[in-house]
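Here is the structure we will look at, set down as C-alpha cells.
What follows is an incomplete set of chains from the complex, kept in their original frame.
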Amino acid sequence: MTEVEMPGSNPVMMDTTAVKDGENYVINGQKWYSTAADGAAFSIVMAVTNPDAEPYLRASMIIVPTNTPGFNLVRNIPVMGHSGDDYASHGEILFQSCRVPQKNLLGPEGLGFVIAQERLGPGRIHHCMRWLGICKRAFDLMCSRASKRIIAPDGRALATKQIIQSWVAECAAEIQAARLMTLHAAWKIEKLGTKAARYDISFIKFYVAGVLQKVIDKALQVHGGMGMTDDTIIAYFYRHERAARIYDGADEVHKMAVAKRILRDYEGRTVR
Amino acid sequence: MTEVEMPGSNPVMMDTTAVKDGENYVINGQKWYSTAADGAAFSIVMAVTNPDAEPYLRASMIIVPTNTPGFNLVRNIPVMGHSGDDYASHGEILFQSCRVPQKNLLGPEGLGFVIAQERLGPGRIHHCMRWLGICKRAFDLMCSRASKRIIAPDGRALATKQIIQSWVAECAAEIQAARLMTLHAAWKIEKLGTKAARYDISFIKFYVAGVLQKVIDKALQVHGGMGMTDDTIIAYFYRHERAARIYDGADEVHKMAVAKRILRDYEGRTVR
C-alpha cells in the first residue's frame, strides 16, 4: 500500500506531517484512496518532514506498519457503488500521533516527491497500455454485437446501419492513433529515458484516456439495454475506467504542463 | 410491472406469443428489463396475439399474475454492478406455457402497441423533467466543489481556473436550452396534444439526455478522485443516468424518426 497524495496535488497543500521526536517520527494527518490498505501489513506514507524546504523537497516516504498505534483505517471508500475489500479497496486512513522509528525512512529525507515522480512516468505509460487492451476488448464486443444483433425480419443486423459504421470507423482510427503514440512514447523512454519522454507521456495520458472513454461509450450504446447490465464487461469498464481521466494527473493537469512547455519555445521567436 | 419490449424494438421482431386455447391465452417467450418484477403481484405482458396483422397491430397487453404456473422470474438482472431487489430491480422472465384467462386482456386485442405509444410520449417528457432536476443538482455540486476546493496556499480555489469556468458556462447555457425546450414541448402537449408534439418530444429525448451526460461528466471531473466515490451522489448519477440515452428509444432512433419527418417536407420543394 502506497499513500502518495491524490494525483495532481500541489505539494505545498499536503497536510500530513511527520515530526521528529527522539528516534521516532510522529505522524499526523488524513489520507484517502490508499489502495489496498485493507489487509496490508505496512503502508508507505508520504508526509511533510521539511516544511521550510522548497515545495518539492518538503515530503518524505516513510514505512508504517499497519498495526502501529495511531494508524486507523477509517473505512474502505465506496467507489462506483462498491467498497471492495483486501487488495481491491481504497482506504481512508487517519494518522493520530502515529509513531515509527526514523530508520523507517525510505531514501533520503525530503526526496519523497522525487521518488514518486520516478515511478509515475513508467506508471502512466503502463496505464495507457492497459487502456489499449480495454479499448480493443470493448471494440471487439461492439463489432461482434453489431454483427449479431438482428434488427429486421429480413435478417439485417445492426452493423448495416450507417451510424454504427461511423462509430466503428472512428473508434478504429482513434485506437490506432492511441496505439502508435503509446509505442512511440515507449520507444522514446527506451532510447532517451523517462525524462526526455515526459511530454510524450503527458500526451498519451490524456489522449488515450479520451479514446478509451469514447470507445467504451459507443460499445455500451451499441449494446442498448444490455450494455447497462453486467452480462457483458462493458458496464464495468464504463464505471471504473472513468477514473482514467483523473488518476496519475487529471487530463487538465497534463494539458497545462505540456502546453506551458511548448509555449515557452515560442517566446521571442518570430513565426510566419 | 409492465413488460413492454425493449425500447426501439421493431414490433415484427417480438417473439413472445399468446395463443388462444379454450378460454385461455397460453404465453411463451422470454422478457427482460421487466422493471420491479421481483415482488410484484402481477405483470402486464406484451405478446403477439395476431401474427398476421400489420406489424403495429400484432401485439396485445395481458395481465398475468406472477404466481401463475409458467411465470418464472429467472433473475434480477445485474445493472451497473447491482441486481437490486423489489421495486428497484429489473427482472428476466421466462414464460413457459403460462396460461391465463382471455378476460385478462387489457383493451382490445392487437392494440398493445397503440396503448404503449399513448404512454410513451408523456413518459418521455417526464424523464426529461427528471433529468433537468439531476442536471441542476450535479451543476450545483460542481460549482460548490469548485468554489470550496483550495488548490494553492494563497487560498485560490479551483473555481478560479479558466477551464473550470468554461465548463460552468457551457453547462449553464445547455441546461438553460434543455429547460426551455422541455417547457416548450410541455406547452405544446397541453395546447395541441401529444401527437402534435411528437417531434418536440423526440428533440428533448436526445438533446436533454446529451446535456445530462455532459453535466454529470464535468461535475465528476471537477470532484477529481472524490467524484469516483459514493461520498457524493455524482457517481450514482454517472452510472445510472447513462441509460437515459437508451431507454424509451435510443438517441439514434429518435434522431432518425424526426429527420425522416423533417426531410419529407423538402421533397420536390425548391429552396434557395
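A and B are the chain letters, set down in written order, and residue numbers restart from 1 in every chain.
We adopt the following convention: contacts are C-beta pairs under 8 Å (C-beta built on N, C-alpha and C of every residue); 3 or more make two chains touch, one makes a residue touch a chain.
The shown structure was predicted, so the numbers you read here are calculated from the model rather than taken from an experiment.
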Inset, instruction - Report the copy count for the entire assembly; 2 chains are displayed in place. - result: 4
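Keep this in mind: only the chains that are shown with their structure count from here on.
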Inset, instruction - With chain centres taken as the means of their Cα atoms, state the distance from chain A to chain B in Å. - result: 33
Inset, instruction - Spell out the part of chain A that touches chain B in their complex, as residue ranges. - result: 6-8, 10, 12-13, 32-33, 77-82, 150-153, 161, 163, 220-221, 224-225, 227-231, 235-236, 238-239, 242-243, 245-247, 250-252
